[in-house]
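One protein chain omitted, others in place.
Order of writing sets the chain letters: A and B. Residues in each chain are counted from 1.
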Amino acid sequence: MNLTPVWVVFLGSIFTNNILFASFLGMCSFLVVSNRIPTAIGLGTAVTFVMFCTTVINFLIYHYILVPLGLDFVSFIIFIAVIAAFVQFLEMFVERFSPSLYYALGIFLPLITVNCAILGASLFMVIRNYNLTQTVFYGLGAGLGWFLAIALMAGLREKMGYSNVPRALRRTGIVMLMAGVIAMTFMGFTGMLSTG
Amino acid sequence: MLPAILAVGVTTAVFIALAVFLLIAERYLVNYGVSNVSINEGSTIFEQDGGTTLLSALYDHKIFVPSACGGKGSCGFCKVVVPEGGGPVLPTELPFLSRAEQRSGVRLSCQVKIKQDIQIQIPEDLLAVKEYRARVSEIRQLTYDIKEINLELIEPEHISHHPGQYVQLQAPDPAGGFIHRAYSISSPVYDDTKVQLVVRLVPDGIASTYVHNLAVGDEVLFTGPYGEFRLNDDPDREIVLVGGGCGMAPLKNIVLTAENRWPGRKVKLFFGARTTKDIFYLDMFKELKEQHPNLEVVYALSDPLGPEEHWDGETGFVHLSVDKYLEQTSRRQAFLCGPPPMISAVMQILGEKGMNPDDIFYDKF
Partner (left out) sequence: MADSVTTAPVARRRFQPFGGKAGEILLEGVYKANPVTKQVLGICIFLAVTNRVANALVMGAALTFVTAMSNLFISALRNSIPRRIRMIAQVAIIATFVIMIDQFFRGFYWSMSKQLGPYVALIITNCIVMGRAEAYAMQNPPLPSLLDGIANGIGYAIILIFISIVRELVGSGSILGFTILPAAWYTKNLIFLLAPGAFFTGGFLIWILETISPSSQSEEGGERK
């Protein structure tokens, strides 16, 4: 039983426990893909939606199928299968019912399947023993947190284009250092939610 | 044992459930039915199952729209005018379309998915493009990194092309599937049972590595001919050809074809290279000059000469030689083939010499 109030779960997952700045998840696809804000927004929206839906679906499967049968160790395979299937379904659904949305987001969807943050959210949901309501707000919050993280970094990287970054730090190096500073800033949020 | 069996069973059950779910979703969501593809206001119509790209549909019907990247959306060659039925323009197409093109309905056919009845316009020339199977009949090493590949046509047996046109050679892609690369035809048009290519080996280049690994007897596939070079029929018009590197290919074709058809026509060929190691065909052109006094051939080397190199021809970049040897006149046609900076420099000089931009044809490599 996890007794954390729902609003703490929500705000915590965005700020103090930011899935990228605190748990390091979702860096790979971001580093390789985007250094521009429009791309970051597209990717962020897609990830938030997928994270939200898959954590809830995985919660239901985990607690109503796997645990009663004592099969919790199979959860990894099931989670990743659900994520992959969901992303594929989403791609079809969006393309059919909203072509304009598909053209904006569709190219990001295949990238999301291997985004560690999505799987990570489901894993954290299990580790921290959230109930259904908590899971709902956690999935949403974690996604928004990731969105916030990459939007911040994309914005900073765009500005970096005008700075004289040492040659050896270009691309990955400077992003890491930037992320470190932002991570420190986010640590300052800890006082915001006294969970005890 | 029981937990293991149960695990495998439940996992398989979940997988099957997901697969079934996706299949059902696909049937209801992605089923577009059959659409009509109408080309050039109905001169050709065919039916196509929805969901495929326009490019692959056209290829299935033997209409070979040029494509270097094999439909991945990274070359921008497969442009087709789609007045109706193409849906909104995709972000993947925008980098390759100018504003004017977007306004007139130009699309990348590899990105347009057929979901409804669609009308397209394709230039007549493109409809004449065919797929050819050929066999490598001879390979000559021209310089340390340039090879001449001679292909004997198997089927169809003849190719009719204009001097300066190119073909799209098919090469296997290590990542799966095929890619196509454009290579100009260096054999003259009167030799219509063969196609000769001049290919430089580009480090890590998929197609050029494939070509340089070919052996005599190997079979290759290509589509063609493509390209808008058109030789003017007026024998009084001077022909100026400027090329760099493997841009020699189309120029050789034009020189041989022109001298064959109009033996007295003035032809000036300028070829730019870096060192004496990059020179090829010079002896062949010297022989040709003896039969055709109106042919002028200037090779210009841009790099400073090394200790063992002997060169008594022109030096410096090729556009400087063009400037030096051309007179003022507008009765002239020019064909340029080489890297973009060379093209820009030469075009400027040609403009100063009084040429009409419509008389200048170029291929940027």
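To be clear about the criterion, a residue touches a chain if its C-beta (ideal position, glycine included) is under 8 Å from a C-beta of that chain, and two chains touch if they have at least 3 such contacts.
Predicted, not measured: the structure shown is a model, and the values here were computed from it.
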Full-complex contact with the absent chain, from B:Q116, B:T143 or B:T209: B:T209
From A:V9, A:L123 or A:L140, residue that would touch the chain that is not displayed: A:L123
Hidden partner chain, residues of subunit A it touches: 21-28, 31-32, 35, 73-74, 76-77, 80-81, 84, 114-116, 119-120, 123-124, 127, 157, 160-161, 165-177, 179-181, 183-184, 187
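Quick note on the criterion: only the chains that are shown with their structure count from here on.
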Subunit B-facing residues of subunit A, complex: 61, 65-66, 69-71, 73-74, 77-78, 81-82, 85, 88-89, 92-93, 95-96, 99-100, 103-104, 107
Touching residues (chain side subunit B, partner subunit A) in the complex: 3, 6-7, 10-11, 14-15, 18-19, 21-22, 25-26, 29-30, 87-88, 90-92
